[in-house]
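One chain of protein is taken out of this complex; the other chains stay put.
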Amino acid sequence: MRNAKLLVRALRDPASIGDWDWAGLVSAARAEQLIGSLAFRMAGRPVPRRVAEIFEAARFDAGQTRTQALWEAEMARRALAPLGVPVILMKGTAFHAAGLAASVGRSVGDLDIMVPRPSLDDVEAALLEAGWEHVKDSQGYDDSYYRRWMHELPPLIHRSRDRMIDVHHTILPLTARPRPNAQAMIDASVELENGLRILCPADIVIHAAAHLFADGDLAGGLRNLWDIDRLLREFDSPGFRQSLAERARLHQLRPAVARALRLSERLYGTPVDRSLAGRSSLADRLFEARLIARNGWGQERRKLLRFAFYLRGHWLRMPPLMLARHLWVKARSGA
Amino acid sequence: MRHRLDIQIGPVAFRIGSAWKEPLDALARLYEPYPAPRDGLSDFTVRLEPEKPWRRFIRPSVAIKGDYVLPDAVPMALAHGLLAAEMGMNLQMALGQKRYLLLHASSAEKDGRAIIMTGESGAGKSTLAALLGERGWRLMGDEFALLDMDSGRLLPFPRAVSLKNGAIRVMEAEVEADRFGPRLEGTPKGDIRHMRPNGEALDRMGEGATPALILFPRFGEAQAIRAVGAAEVFMRLTQASTNYVNLGGRGFDALNRLIAANPALAIDYPDTDTAVGLVEDFWRELAA
Partner (left out) sequence: MAGPRYVADPEDLVRVVELDGLSALFHEPSGMTHIVAAPAPQILDMLRAAPADAAELLRRLRACYDFEGDEAAESIHARLEELETAGLVRRA
């Protein structure tokens, strides 16, 4: 397997099973954090026995992941409830909490939450009180940089459970060009049974699109895009399409959302709103190539392409002068 | 990847890729009598790669990669490539094994029943199991024991035994030379030599056993035996398992069934022969 096309195909069309490179498929899926999703998509399909056992174990493990993710959310809820501020779950944990199709087999790393910016200090204090601690001994520069410009607190880790929490106040760094409207996201958020909240459907998709492009170098992109495919299919309706288009414009993320739709359609065959997605561009091909740059040994391929996207990720997060200064200070500190 | 070797160890099949020929040649020699995975498929993939492209040739250094990786792992010298391959396989088991409850323990079987031996590194569990394997027992594994959570059976993982420092001499005295790998000196863990389990252990690597005894051996002390209480056994076994915390209620139930059904002993011993004697004595009592 030269690239991850087989993985994409297996997710998109599990019925098309053939004499597949199973070891390659499993290694690529593991490398892309998609083994759980793949295992559920392939449930009940006629795969070789060893592969069936791998998938069964992956499904079991995904169940444990779900339990642990929801538990982290619950412990955060207990710590923050007395503050009376809206606590909005994001990413994988949100999918699990709301039982979305995107949660099926979804791996979860850290707990991501969003809270109103003015409440950040209180939220941080409450979490520290409840057993979370700062992760690394951040240098003076990194910590103050972080707090001033990033969209989140420096990460916290729970001292006994050893799990991380990322507290966001908006979805993109303040240095990035699009300025999403965090207050609008909070206002439109939806309350769950236990009092925690999630973003409204359109904002969930918009966040996923922003996260896919503007927040990085497309590493883990196949999984993010799979999220987007699952979300779009579940939410699709005329009302949703209208909301998505309106809110994408509101959050200044229309181009990112449009590209996310085009790539999801291109790779996973997602039905999309043509008027929002627009037509395929040449750049889409580069994005696709970057997304599938993983071979059957689980290695990342296409180094130059990846480096170009890595630079792009930094560029998007930081205006040029700041980037130069940041890289210079990092180089001086030997980081 | 330039070079490839597939190995089956117990129920687990590994696909090992390498940028260099030497580590896989050494691995292939050590694992020569092991079966290749029957179905041509693998459970885990290990990769031995240069950290940077030029490190394939210039001061070659082997980064251990694969399906599951340790982000801060220090690369190893090419001369220790065989050790890197072993560590790569260990890593896949430690981080990626989700089907069986993984115990960091050695095990040996007689008459269909197995001893599980666990303790700190250097406490002697590997050497004790290896020696039992030469004294009428079947060696099931020196590093990992796999507990099937549904059946309660113990499954073998008879990889090549990793002997360190003093243990090398002990086994060299008992076992024919062609079952050993090269002596690796100056590794992060001292001197290491790998020893292949005997023919019986390999022939029967598909055969599990019913656990019958849990042992906590401690090498280098005056001879002593004591029974170990269930709570202590529970705590020590969960500490000895890398995947227990992710196995939920299934792991909890399986571990409790294991503990409820089997006696647990801590034995201290000045030398391995004494330990073997203690084990045989207790085993006879158990059978009676």
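First chain written, first letter: the chains are A and B, and each begins at residue 1.
In this section, a contact is a pair of C-beta atoms (placed from the backbone, for glycine too) under 8 Å apart; a residue touches a chain by one contact, two chains touch by 3 or more.
Note that the structure is predicted; figures quoted are calculated from it, not measured.
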Touching residue (missing chain; options A:N3, A:S37, A:Q64 or A:N224): A:Q64
Touch with the omitted chain, as defined above, among A:D13, A:E74 or A:D187: A:E74
Hidden partner chain, touching residue among B:G186, B:G220 or B:G249: B:G249
Missing-partner contacts on chain B, residue numbers: 229-231, 233-235, 238, 244-246, 248-249, 252-253, 256, 259
Missing-partner contacts on chain A, residue numbers: 64, 67-68, 70-71, 74-75, 78, 130-131, 160-161
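Going forward, only the chains that are shown with their structure count from here on.
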Centroid spacing, where centroids are CA-atom means, of chain A and chain B in whole angstrom: 37
Parts of chain A lying in touch with chain B, wherever the complex brings them together: 22-23, 26-27, 30-31, 48-51, 53-54, 56-58, 60-61, 63-64, 67-68, 297-299
Complex contact set, residues of chain B against chain A: 1, 13, 15, 17, 37, 39, 41-43, 45, 47, 49, 65-68, 96, 98-99, 246-248, 250
